[in-house]
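Submitted below is the structure of interest, expressed as structure tokens.
The complex appears here without one of its protein chains, the remainder shown in place.
All chains are identified by letter, namely A and B, in their written order; residue positions are counted from 1 within each chain.
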Amino acid sequence: MAKYITKRILMSILTLFLIIFVLFVLIRIMPGNPFPVERMSAEMILQKRAELGLDNPILVQFADYMSILLSGSFGNGTSLYNGAPIKPILLTCLENSFKIGVLAIFFGTAAGLFIGITAALHRGKFLDGFCTVLSILGVCIPSYVFMIFLQYFFSYKIPFFPYFFDPSQFIFSSIMPSLSLSLLSVSVIARFTRNEMVEVMNSDYVKLAESKGIYGFQLMRTHVLRNALIPVVTVIAPLVVDLLTGAMVIEKIYGINGVGKLMVDAIAGEGIDYNYVLALGIVFSALYIGAMLILDILYGIIDPRIRLAAKEN
Amino acid sequence: MKKILVLIFFTLMLLTTACGSDSSDDKLKVMLGSNIVSLDTAQATDVASFEMISNCIDGLMQLDSNGKPIPAIAESFDVSEDGKTYTFHLRDAKWTNGDDVTAEDFVFAWRRHCQKAEEYAYIFGSTVACVKNADDVIKGADPSILGVSAPDSKTLIVELDAPVPFFPSLMSFPTFYPINEKFYSALENGTYGTSPETFLANGAFSLSSYVPGAANIQLKKNDSYWNAAKVSVNDLQYQVVSSSDNALTAFKNGSLNVVEISGNQVEHVKQNAELSQNLQIVPTGLLQYISFNQDPKNNHAGALANANLRLAISNAIDRESLVDNYVMDGSQATYTAIPRHFAPNVKTGKYFAEDQKQFADYVSFNVDKAREYLDKAKKELGKDNFQFYVIYANDGGDTVVKVVQAIKSQVEENLPGVTLNLQPMPKAEYLDRLTKNSYDIAVTNWTPDYDDPMTFLTLWTTEGCVIAEHWSNADYDRIIADCTTGALAADYDARWNAMYNAEKILLENAVIAPLYTGSNAMLISNNVSGIDFHSAGVNRVFKSAAVK
Partner (left out) sequence: MKTYTPQQGDFDFISGRDINVDLNFASQGYWKGVAIHFIRNRFAMTGLLLVGVIVLFAVFAPIVSSYSYQDIISVTDTNGKQIVAKSLAPQLAGEGQGLFADKTFIFGTDDMGRDLWTRTWQGARVSLIIAFVAIFIDMLIGMSYGLFSGFFGGLIDNVMQRFIEIIGSIPTLVIISILAIFMDKGIGLVIASLLITEWIGMSKIARAECLKLKEREYVLASRTLGAGKLHIIFKQILPNTIGPVITQVMFSIPVAIFTEAFLSFVGVGIVLPQCSIGSLIESGFNNITILPYQILPPILVLAILMLGFNLIGDGFREALSPKLEDM
């Protein structure tokens, strides 16, 4: 296993390098200048491009960028925030999105598992139907519409939560955005848990276990949950990445200085800030690859029958 | 599981309700329509940044509530006979770190801007301020040749290439504000203006809480401001709100004192007796217009090189219906190339575009005339069907989206054979298409940087800015050159009339089709007064605002 994990980590680093290269090239193909141009003459634009080294061969630019990256920095912005160093700004935004994301994962997983397990235990009865409808509603309503509802009822009609995000009351003002963010994950996790559990509970080995006299909690723990959780873990992993990488619309509505908004500002502002898009892209990919790595390792732990490295010998 | 959740929920509530905020009376909470891009005067390009900078930094001059330039850091100024040399005498003012505001601070800031050559460096150059040698410095010459000098710490001398009639009012624009050199040089490269610690104020307010991208920005009164006695707001808080609906609820809720709303919300407010008292419609200098790409080489737009086709489209648009039914925020239909509430004549006090009927022959809503033009165009081009791509930026909220759809519907209905395909896109891509001339028709707008028609008219010269329409007219270029650096620059009335002539050339050729003059619909709490609104440059000034 240790050998497999080392190998897997090395592969991931190589993949990350490839991703940085692909992103680097793609971003330079994107339509749009990396700085605002509305009042510039054609001459000024050329001068500015030369200054930023954008007319060098792409490999030279990439080498320059990699040397900046390897020195532990993300470089400076090209159009956003005075061209200031990206790292501290990125870290602030990441921190905000992470905290809300973690809260959303907590709400999502807890509520999702709860609803899913409840439905599975009462399959075919009223509670099952109720949970199904609940989880379907969750996917029909976009999280930002839900956010507006929450804001309207719990900040405006009943002024309990602050109307806008207030960094000085972090947890308190994160409740509404993380609840709305968790909406989709509640549904997905609930549905997967319920369906997987029903399937596992109908399988022969569970019936055998039941006939041997194993019931209730012990049956769930030893036989059902373990097997039902594999697909659930598979859907949770990308959801976690999604939640951590911010939700642009919710961040905008509630005034959260997060990475989702930063990404859209960097891409759809007056200019495309190449370095911000790259920095965000790299962080997102690292998260994604990390999640996939953990996922693969988790498979082995949850279900010993799965042997990823089996084919190699 | 459920019980645990409920328990956690309630503990969180107990923890957090304890630290509720108390509201002081002289606190003003203002909505900001978009994020601040930069607090560095050389890099700021947007309304929000300019507003924030002008709250914190004073320039040589400022505008009074009527838009007239009055002294700020400069106590007084002298103009030479030929109008080409300005000598500003500075007052005793201090930066928040205790340093004096000196003439060198201006010299440093101006040289730096020209050297950095960011978007707004153009304003030093020969189309606007005409500061001596500015164009050369922007292109990379030694910044010390720039026509600005400080013989002593309280005197600033500015040399111009040509007399600029609006130069004093231009000095209220943030790009001309000073930067404390000592403070700036001590900072790490690029960090200036990224936090309260790296930003120095000399104006009415100072920064107390800000990080780049922050949705909540807090300013507090600067007690060392030279005019601090006139500033009555102690706390100025900004909240970035992107949705007009959200802004309306936040205002009703009391979370914000000053908000900006758009069409549908304005209609809603008007029907509500109580709220409508808070509604204040402030005309801005924004001109929404259609730009026709006239490059004959362009695939579709080749046809748009035909003036009759352009006139047909321009006359097929019902501008009154656009503003009444879709914009609805008090914007006014406009039939001139210069917006309506903008650039008053210094002598008569009349707005430049006061007379909206003067070009009625070329710009109006007249379906019969539009069809006549179309028939002529069809004959001249030997084509019966025209298809154009209309590009527009998608960042301006839903107003532009509605206007563009209404234009499509009107033009297609009134001009048989003309089809418009709408192409929304992000702002960066949109600007790129404009610079690369790869569009047919663009629905665009321009906000004036200074209070003179020239901020618009220079857009359409051959050498003009990026939205060039690919149109070139020698007479037009000559008039503009005369008015900026040439013979007419010193003669106010002759220059004024010449600009009308330029506008006439522009509109009889239908280089653009003006649509409407923008306006801000604001909701302002009853207890708030004294906010100044300007149509050019910095739009809102809170220096003399008061909360009762």
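Note that contacts are C-beta pairs under 8 Å (C-beta built on N, C-alpha and C of every residue); 3 or more make two chains touch, one makes a residue touch a chain.
Keep in mind that this is a model prediction, so the values were computed, not measured.
Participant: Which of these touches the unseen chain: B:Thr102, B:Asn202, B:Gln218 or B:Ser244?
Facilitator: Considering the complete complex, B:Ser244 is the one touching the chain left out.
Participant: Looking at B:Met425, B:Ala510 or B:Val547, which residue reaches the missing chain?
Facilitator: In the full complex, the listed residue that touches the missing chain is B:Met425.
Participant: In the whole complex, not just what's shown, which of B:Asn394, B:Ser472 or B:Ser544 touches the removed chain?
Facilitator: Final answer for the missing-chain contact: B:Asn394.
Participant: Specify the residue from the set A:Leu150, A:Val235 or A:Ile297 that touches the hidden chain.
Facilitator: Selected residue, touching the omitted chain: A:Val235.
Participant: I'm checking contacts with the chain that's been left out. Which of A:Leu225, A:Leu243 or A:Ala268 qualifies?
Facilitator: Touches the omitted chain: A:Ala268.
Participant: Name, in rising order, the residues on subunit B that touch the hidden chain in the full complex.
Facilitator: Where subunit B meets the chain not shown: residues 243-245, 248-249, 263-265, 267-268, 318, 320-321, 324-326, 393-395, 397-398, 401-402, 404-406, 408-409, 421-426, 429.
Participant: Could you please point out the subunit A residues that touch the chain left off the display?
Facilitator: Within subunit A, the residues touching the omitted chain are 11-12, 14-15, 18-19, 22-23, 26-27, 29-32, 124, 132-133, 136-137, 139-142, 144-145, 148, 152, 187-188, 191-192, 195-196, 198-199, 202-203, 230-231, 234-235, 237-238, 249, 263-264, 267-268, 277, 280-281, 284-285, 288-289, 292, 299, 303, 305-312.
Assume only the chains that are shown with their structure count from here on.
Participant: Approximately how many whole Å separate the CA-defined centres of subunit A and subunit B?
Facilitator: Here the centre of subunit B sits 37 Å away from the centre of subunit A.
Participant: Could you list, by residue number, the parts of subunit B that touch subunit A in their complex?
Facilitator: 1-2, 5, 9, 12-13, 15-17, 19, 21, 35, 37-40, 43, 45-46, 117-123, 138-140, 188-194, 211-216, 239-243, 245-246, 249-250, 252-253, 255, 394-395, 426-429, 431-433, 435, 463, 465-467
Participant: Would you tell me which residues of subunit A are touching subunit B in their complex?
Facilitator: These residues of subunit A touch subunit B: 30-33, 35-45, 47-48, 76, 79-85, 88-89, 92-93, 110-111, 113-114, 148, 151-152, 155-156, 159, 163-169, 171-172, 175, 252-253, 255-257, 261-262, 265, 267-272.
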